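Of the protein chains in this complex, all but one are displayed in their positions.
Chain nomenclature is as follows: A and B, assigned in order of appearance, with residue numbering initiated at 1 for each chain independently.
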Amino acid sequence: MTEWLERHVPKMVLAPSFVAVLIFVYGFIIWTGWVSLTRSKLMPKYEIKGFIQYDRLFASPRWDTAMDNLFIFGGLFIGISLILGLFLAILLDQKIRAEGALRTIYLYPMALSMIVTGTAWKWIMNPGLGIEATVRSWGFESFTFNWITDPNMAIYAVVIAAVWQASGFVMALFLAGLRSVDEEIIKAAQVDGIPTWRIYSAIIIPSMAPIFLSAFIVLAHLAIKSFDLVIALTGGGPGYATDLPATYMYAMAFSRGDIGQAASSAMVMMGVVFTIVVPYLYSELRAKHD
Amino acid sequence: MTDFTQSYDAPRRNYSQLVLRWLLFSLLGLFALFYLMPLFVMVTTSLKSLEEIRTGSLVALPREVTFDAWRTAWSETCTGVKCEGLKPYFWNSVLMTVPAVFIATLLGAVNGYVIAQWRFKGANLIFSLMLFGCFIPFQVVLLPMARSLGILGLAGSIPGLIFVHVIYGIGFTTLFFRNYYVTIPSELTKAAKVDGAGFFRIFWSIFLPLSLPIVVVTVIWQFTNIWNDFLFGVSFSQAGTQPVTVALNNIVNSTTGVKEYNVDMAAAIIAALPTLLVYVVAGKYFIRGLTAGSVKG
Partner (left out) sequence: MAPILDINNLYKNYGSVEILKDINVAIEPGDFLVLVGPSGCGKSTLLNCIAGLEPITGGTLSIGGKDMTHVSPKDRDIAMVFQSYALYPTMSVAKNITFGMKVRGVDAATQERKLNEVASQLQIEQLLHRRPGQLSGGQRQRVAMGRALVRDPKLFLFDEPLSNLDAKLRVEMRSEIKKLHQNLGATMVYVTHDQIEAMTLATKIVVLKGGVVQQIGTPAEIYNRPANLFVADFMGSPAMNLIPAKATKNGSGTQIEIARDGAAPLMLTDTHAENLPQDVILGLRPEDIAEAGFRAGEDVQVAECQIDMVEPAGADTFVVSELGGKQVTARLHAETGAESGKPLPLAFDLSKVSYFAPGTGERLN
């Protein structure tokens, strides 16, 4: 008996967490998937009716806007954050005396809640008293910066705030990557007389492909889940101009009382995440099994 | 580390290099301004009177420093119907975050210890499944979780929020500890087994004392995530149990009354202070936590 217990203690210790994950992650995904195939409205129903919720979803102009916004926002947010992060990392890699302080300054937004970020930028970008008013007070009377209230531009305002929050993190990733490049290779290149910019473009940056991938995955994941920032910055407005799938899902679930729509939109979000994350995780886990 | 710069006491540093160096510093300075500006604006705005905000410039220092907005934000401003300031919600966040961080870290430590040091058939599959759970968009579990919390009698309560944060934190904490413990030679466990120590004894006497660095990273990571969470907070709380992020959003986006920007800013800073403090005090570990979750999975 004690023998048996001894052998199975590790499994028994792991079991509660595993069961919790099975139920609260996988079970819940199945539940949501199931409900997305029903006519659930205010209360969930469990009778499967096919893909009507998805038909409704894809026919909804609001969802259309949300998906468009996801691609605009996601593309710009990821792209700019990667470029800016890499750029800052390379600048900081030049033996700067104040490197520690600058790194701290670039990275601190990552410690903030997106609600705080949204609150700050909402104030800075409000046309009445923010940047627009300030620049006008300097004498540039025709200066306009009203993206946050302009339905066509509001999503770009969200991009600015999101890049501000996350680019420092990308910088930290790349800086760590730059520092881990084999010094001897760089010395060899310097001895060969290769100019600095060529060393970066031909040797260092290509060797950081895995970091690009990691940063991309993290940013993509942030983009798809991004909800807090939009709520705090624009509330999804003006109108539905800055709706994202995450805000759409929330609105359907908790203010519209349309559980079927909420479930189906959540499933689509998960589909998008998984097409990005699954290959990555798979390769990571494969690599470690050697 | 790469040293591309010439030595400072090189007899003649040529002109173009000097220009490059200046360009480098100006660029770095400009970006520093970009990142600092919102914080600067938040702080200065929170110290101004509403009158000065309306008439003055966004980027100007306050002519007259007043802490009225801070007092209002902390104990007087209205969130929805109640007007008690941010204070009760701040404590809600503390009551929610501390136990959730503690429990998730402890579970992660034990799980990581099992997966890294007591390998058994299927352990890797279990680990993969748990890791996967870290990456789902939480929207996919919101609806069933709301119903489950109701069934468990935890709906709209702080224990309910603790429960949710623990469940969805286990994946990451397990990952952190597993990756740390996997670097400890398995011979240590073997030696302790031969010495007669059992599963818990080995964990308690040998692994836990070794774990301070990873505990710090995990706690910071969990603390930052849970304190800053909004989605679970807004979905699973009710009036009176909301965490500070939800209350802040309610203050800022309330449509009634005069817009008090200085109070908004003070409230935002209050909500951000704990995590900012952690970042300033333990920035090194904070970065390690951020990168640990992503660089090396």
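Here is the rule we go by: contacts are C-beta pairs under 8 Å (C-beta built on N, C-alpha and C of every residue); 3 or more make two chains touch, one makes a residue touch a chain.
Every value quoted in this text rests on a predicted model; they were computed, and no experiment measured them.
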Check each of B:Val141, B:Ala192 or B:Leu231 against the chain that is not shown and name the one that touches it. B:Ala192
Contact residues on subunit A toward the hidden chain run 3, 6
Contact footprint on subunit B, counting only the chain that is left out: 185, 187-188, 190-197, 201, 205-206, 209-210
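Here is the rule we use: only the chains that are shown with their structure count from here on.
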In whole angstrom, the CA-centroid distance of subunit A from subunit B equals 15
Under the stated contact criterion, what part of subunit A meets subunit B in this complex? 6, 9-11, 13-14, 17-18, 20-22, 24-29, 31-32, 35, 44, 88, 91-96, 102, 104-117, 119-124, 129-131, 133-134, 137, 164, 168-169, 172-173, 176, 178-179, 181, 183, 186, 190, 196, 199, 204, 211, 214-215, 217-218, 221, 224-225, 227-228, 231-232, 235, 245-246, 249-250, 253-254, 259, 262-263, 265-267, 269-270, 273, 277, 281, 284-285, 289
Subunit A touches which residues of subunit B in the complex? 1-5, 24-25, 27-28, 31-32, 34-39, 41-42, 45, 53-54, 57-59, 107, 110-111, 114-115, 118, 120, 123-124, 126, 128-133, 135-148, 167-168, 170-171, 174, 198-200, 224, 227-231, 234-235, 245, 248-249, 252-253, 261, 264-265, 267-269, 271-272, 275-276, 278-280, 283, 286-287, 290-291, 293-295, 297
